[in-house]
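The structure appears below as structure tokens.
Here the complex is missing one protein chain, while the rest keep their positions.
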Amino acid sequence: MKRFEKVFPWLILVLAMLFIVWIASPPGAPGKNEFDFHTFGQLPVMDRGRTKPMDTVARSYLVFLTHKQTLKDNKDNRQSAVKWLLDVLVSLPPWREGTSFDGPAAEYKTFKIDNDEVLNMLGLEPRSGLRYSLQEFRQQLGPVIALAKRASNKDVKQRTLKDVKLMEFAQQLESFQRLATYQIPFSVPPPSGKGDWHPLSDYIDAGLDVIQRDPVAIGYLRILSAYDQRDARTFNKEVRELHSYLTEQFPDKTADANFEVFFNRFEPFHHATHLYLYALILGCLSWIGWTRPLNTAALLLGFLGFLIDSWGLYGRMDILDRPPVINLYSSAVFIGWCAAGVCLIIELFFRNSFSLVVGMAVGSVTSGIIGHYLSLDGDTLVMLEAVLDTNFWLATHVTCITFGYAAMFVAGFLGIAYIIMGLFTPLLRGEPSAIVTKILYGVVCFATLLSFTGTMLGGIWADQSWGRFWGWDPKENGALLIVIWAALILHARWAGLIKQRGLAMLAVAGNIVTAWSWFGTNLLGIGLHAYGFKQGTKIALITFAISQLVIIGLAMIPMENWRSFMKQTPPPGKPSTKSRPQPAMSS
Amino acid sequence: MSSTATQPGPAPASLKEADMKGALVPGNKPRAGLAWRILQICASLRVTVVLFVLSFLLVFWGTWAQRDESIWAVVNSYFRWWFVWIPLKPLTLELIDLPVYIPFPGGWTIGSLLMINLLAAHAVRFKLTWKRSGIILLHSGIVLMMLGEFVAAFQIEGRMSIPEGHSSNFIESDRTMELALVRRLNDKEQEEILISGSRLRQHDGKPIVDPQLPFDVEVVRYLVNSDLGPADLVSQPNLATVGIGLRQVAVEKSETTGVDPTQAVEIASAYVNLKRKDTGESLGTYLVSAWFSYLLMPPETVTVDGKKYDISLRNKRAYKPYTIHLTRFTHDKYPGTEIPKNYQSDVRLVDPTTGENRLVKIYMNNPLRYEGETFYQASLYPMGKGTVLQVVRNPGWLMPYFSTAMVTLGMLVHFGIMLVNFVNRRLA
Partner (left out) sequence: MVPRRRWLCVLVPLCLAGCREDEPIVKQTVPRVSVMQRFFGAILPKGEKIWFFKLVGTEDDMAELQEPFDEFLKSIDFTDPLKPKWKLPKGWIEEVGKEMRYKTIHIGPKEKKLDLSVTALGLEAEDVTENVNRWRAQIGLVAFHKRDLEPFLRKVDLPAGPAIVVDMIGPGAVAQGKGPPMGAPPRPGPDALPFKYEAPKGWEKIANITLSVLTFQVKEGDKKARVTVSELGKKSGSLLDNVNRWRRDYAGLPEINETQLAKDVQELAVGLESFKYVDIDGPKQRILGVVWPRPDSTYFFKMAGHTDAVEKHKKNFETFVKSVQFGG
């Protein structure tokens, strides 16, 4: 039994690793009559300012349309994004007469339409999933597109929710149309290697002799025509020829594209989130019994997840050649990574599963859930506007401030853990109570340092870009609020105004402040009458704030009713002395 | 007075309590006196916390208020003033919208009190030890930073728009206007007679009479923010009697708000009745508008006593002894997108007073600093190929750089000492 206790954590780790290796192994060669989608997905193209594999193009546009990574066809079979893209590409091919889209692409339920009014205008009934095919609504399309255009000409403040949803829908349609007519992606590289990429549509407009002179353009047309005729053999032959041609001509770009396809397929953040969740569960179980083996197992799983998470972040940085945080999505992933990392390191010191559980919770929530929702706009690896195009400030200011968010969330969730555990379990009795408080205090100090420095670096960046250090604009103010709040917690602690419980409560309130700074300030810009794309974000933010207030409210319950501090309660009237068990301990 | 820093980590609260009492109640040390007592109250950490709460609320409401008011209105009424009347709307996060206002201390009040509190605290508990070095460093940084923001409140901002191949020798203010009467003297010079926007704004029916002016100027109407529309489509009486005002009418527009994603600037218009000095006879009521300068409209001309004046309402100009010539402007986008990749202005700076004559490249995050002014790449010249440079004069621009470094270093030292002590105790 003792031996099993020692072996158990490593057994879990080996199992998890085997699973990861299985996931990461390359797909088998396609069968004789199967299409080689994998190689097609590896072809490098230029889209939204960046060379990326066809696979990323397929995934990002599919996600943009459906808000899902994969698609089910009409027979409920799962289709990969690449297959969907190929079907779109042959829905209106240049060799066919006519100007209307048809084929499977028009029948896939790819358009997520989540607004009643838009659905109504398109003559559609709400149904589960809210995904519809072009075939279902194309008759009603004209007026809807025209209204969407009208909405986009409106002043931002005048737009109604309907307008915004119409524009969203029109954007989906436009992407679909541009994909199907080969206007995106830019798939033909400059012949000499220098110059601009061009979309296939340019070549088709230029005529047959121009196409025939370019091996890539003609290669794509052969591939698509073979796919249109369901000729797997020709398709595979042409795809491989084109791939090896591109590999020869653009070895770097193809290698990057191959890596990105692997990255896409491996989904590191997805697996890291799962491992964090398992670690979280094991960590919680360790409080019930069999403490040491479960805690070790959780720690090992956590570290494995962290390793994969780190690899994922590194992969993104490598693909884009950028620091980790470039947009809202990557900030979520980065916060998850930081929180997990910090907490795992703290756990190494204390081994009581507290910071482990908190870190895993923050890690899986931000990187898994929030990150997932933020990735629904399409490709998350975006190019940056001129003012943001500076690796120096992205690496310093943005990284620092995002790390600060992560530290604030860790502190906040430690506060939640303190309140929940103290209130409903006896686990905090004695030493743990003081230890959690110490960790919490240390993390708040760390958060203060990061938030302050991050915010001020942002000011310096602004001074470099616009000539003013501080402009009191909503985004800057949001960051400043975190700094003030963190400083307030520390000074209140030093002033003796708060003790353990108060520290936990203020840290939980810090969650609201941080969430506000992270998301809220973006929402403010949307006028009172306009709803913007982020209606869901607004509701999520309010819900989160209320939940935090409820937890703070729970913490108001007198200490003698907390399970962790119940029995040692002195006679009523002096509860405050009880809430400070640590002087005896730390001295 | 034992200090916060002498007890790293979450120090025993009982001890802290004693600290506080020590700070509040005289008698621990026999230096009691009224001044010392007041100083001790000023130095209280409780006061610090209260001030933090106030500043937190101020910043929060000052952000919400930007939904309704322009960012500058908010900065000047909330952050760069002594007290502010906060409307109920931002106060209740827009749940209640009544014309009720709550007084609240403004940025300068809270800032000054924080400053007093901080300095008093150090005066009371001053002790030069290694353990306190971090605290002292970081708090000095904070003092410097607050002073920096105070200085920045008086910084001057403007912009310089230059089409490609052209030069400019003046900076236009972003927010103040002037009515300009311009007379060309020769190829190289022009005479300008200027009436400031604030004079126009506070018009009271009486004409502006001044010996410098070639005629009297009566402001019939002044619109802080305006739009233009064709005269036949706008249902309001047309005040203009001559010129373009007969075809175009200025319409009032509400002031811009701080969170407006388009961040539009205010564009003023005015109707001015020009009167001969000798007879008082009207030369006509003209529509002048910043729109005209903005859209590059040919100016309205008024001829009095054989002198021809171009009359226009424009952003207030500050002429400089030097000239900036835009030789080339480049604007790259990422292929296949509308995302701007880079803006760059290649300019030649010529200053006859110093003999300066050099080529400078101004692009994002790479400004030109010259004669106390800083030129930043701000945007594209809206009317054609060219650049708009943001120009800032802030003598305290270096202060945030130093203060950020000081505070960060101070925190690193302070928290570092705490961490080392903690680890040592843990290992012991």
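The chains carry the letters A and B, assigned in the order they are written, with residues numbered from 1 in each.
Convention: a contact is a pair of C-beta atoms (placed from the backbone, for glycine too) under 8 Å apart; a residue touches a chain by one contact, two chains touch by 3 or more.
The shown structure was predicted, so the numbers you read here are calculated from the model rather than taken from an experiment.
Participant: Can you work out which residue in A:Ile20, A:Val45, A:Leu86 or A:Leu173 touches the chain that's missing from view?
Facilitator: A:Leu173
Participant: Going by the contact rule already stated, which one of B:Gly280, B:Pro382 or B:Gly416 would touch the omitted chain in the full complex?
Facilitator: Missing-chain contact among the listed residues: B:Pro382.
Participant: Using the document's definition of touch, tell me which of B:Ser140, B:Asn169, B:Asn238 or B:Asn421 contacts the absent chain.
Facilitator: Of these options, the touching residue for the absent chain is B:Asn169.
Participant: Name, in rising order, the residues on chain B that touch the hidden chain in the full complex.
Facilitator: That gives, for chain B, the contact residues 35, 38-39, 42, 81-82, 108, 112, 115-116, 119-120, 123, 150, 154, 162-170, 184-185, 187-196, 198-199, 208, 210, 212-213, 228, 230, 244, 247-248, 291-292, 295-298, 301, 308, 319, 323, 325, 331, 380, 382-386.
Participant: Contacts of chain A with the missing chain: which residues?
Facilitator: The list for chain A reads 98-102, 134, 138-143, 145-147, 149-150, 152-153, 173, 176-177.
As a convention for this text, only the chains that are shown with their structure count from here on.
Participant: Between chain A and chain B, tell me the centre distance in angstrom, where each centre is the average of that chain's C-alpha atoms.
Facilitator: That gives a centre separation of 36 Å.
Participant: Once bound in the complex, which stretches of chain B touch chain A?
Facilitator: 4, 9-17, 19-20, 44-46, 48-49, 52-53, 55-56, 59-60, 62-64, 66-67, 71, 74-75, 78-79, 94, 145, 148-149, 152, 155, 157, 258-262, 333-337, 339-343, 364-367, 374, 376, 378, 390-392, 394, 397, 400-401, 403-404, 407-408, 411-412, 415, 418-419, 422, 426
Participant: Hey, which residues of chain A end up touching chain B in the complex?
Facilitator: 46-50, 156-157, 184-186, 196-197, 199, 349, 383-387, 389-390, 393, 437-438, 441-442, 445-446, 448-449, 452-453, 456-457, 459-461, 463-474, 477-478, 480-481, 484-485, 487-488, 491-497, 499, 503, 521, 524-525, 527-528, 580, 582-583, 586-587
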